[in-house]
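Here the complex is missing a single protein chain, while all its other protein chains stay put.
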Amino acid sequence: MRRGVKMLKGRQDMFYNFEVKTNRQTELIDITRQVQAVIDKAGTKEGVCYVFVPHTTAAITINENADPSVSRDILTTLNQVIPFQGPYQHMEGNSPAHIKASLLGCSLTVLIDAGKLVLGTWQGIFLCEFDGPRDREVYVKVLKC
Amino acid sequence: MRRGVKMLKGRQDMFYNFEVKTNRQTELIDITRQVQAVIDKAGTKEGVCYVFVPHTTAAITINENADPSVSRDILTTLNQVIPFQGPYQHMEGNSPAHIKASLLGCSLTVLIDAGKLVLGTWQGIFLCEFDGPRDREVYVKVLKC
Partner (left out) sequence: MRRGVKMLKGRQDMFYNFEVKTNRQTELIDITRQVQAVIDKAGTKEGVCYVFVPHTTAAITINENADPSVSRDILTTLNQVIPFQGPYQHMEGNSPAHIKASLLGCSLTVLIDAGKLVLGTWQGIFLCEFDGPRDREVYVKVLKC
């Protein structure tokens, strides 16, 4: 078991979780390695893995993890389209984060083949922080099929 | 079986559906209770549940269901980013609804643990109406795994 990956409630047959500490208000953090570590631990060779973020101001997405400027451009543009200031009613002041979370989504399914996540050459899995910095959790369930 | 949940085609081993009546042109309706009722009926303790909206001007999302102003801010902002009036070609006049439907998506996977939907503290599942009021359907398939 790699660092940062632990079992939820200690039950190997249920699902796994790991924590991600974010550092900025909005940030994309590559979690591909952590998700792969869950698959390694589960020992699943063929199947699918469900990745879920149990937060309402964070999301999960797949995009390029080679050039970090792609992540920056995604965040900059989202922050322009959904501005931090506006006529929002939600008293906590983080409505833009909630909106971005729904636009990108909190649930993802990735195929597994030969024990590895099936991702394109440039694809990585990112936790999207929209209201940080915070401690976030990611749930991963692996299904052999 | 709780109110509002019925089997599709009467086959318990296939999938379930329930109806949602919407009241406004754009609206987020919390359907967490109905999805949980499907899991209760299926009797699944550990697994995943697939939630699917068979419409092209409605969507499904997970976001905060504690403060209703979050839903309102999501709708208000989406309606600003994708305005009702514009140079749309689709003759039915509901192109903005189609666009919002693709942005939020019609398919979602949620984990099940100990017979309950695995959701974060603030998370609820919402049907997103973008071209109402209408009668909408939600499909739910439960997989024990």
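Per-chain residue numbering starts at 1, and chain names A and B are given in the order in which the chains are listed.
FYI, a contact is a pair of C-beta atoms (placed from the backbone, for glycine too) under 8 Å apart; a residue touches a chain by one contact, two chains touch by 3 or more.
Everything quoted here is computed from the prediction, not taken from an experiment.
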Which of B:Lys21, B:Lys45, B:His90 or B:Lys116 contacts the chain that the document leaves out: B:His90
Please output the residues of subunit B touching the missing chain, sorted low to high. 13-15, 50, 52-56, 81-82, 86-92, 95-96, 98-99, 101-103, 105-107, 109, 137, 139, 141, 143
So that we can see where the missing chain sits, which residues of subunit A does it touch? 46, 48, 61-64, 67, 69-70, 72-74, 76-78, 81, 103-105, 108-111, 113, 118-123, 143, 145
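Just so we're on the same page, only the chains that are shown with their structure count from here on.
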How big is the rotation relating subunit A to subunit B when the fit is done on Cα atoms? Please round to the nearest 5 degrees. 120
So what's the Cα centroid distance for subunit A and subunit B, whole Å? 21
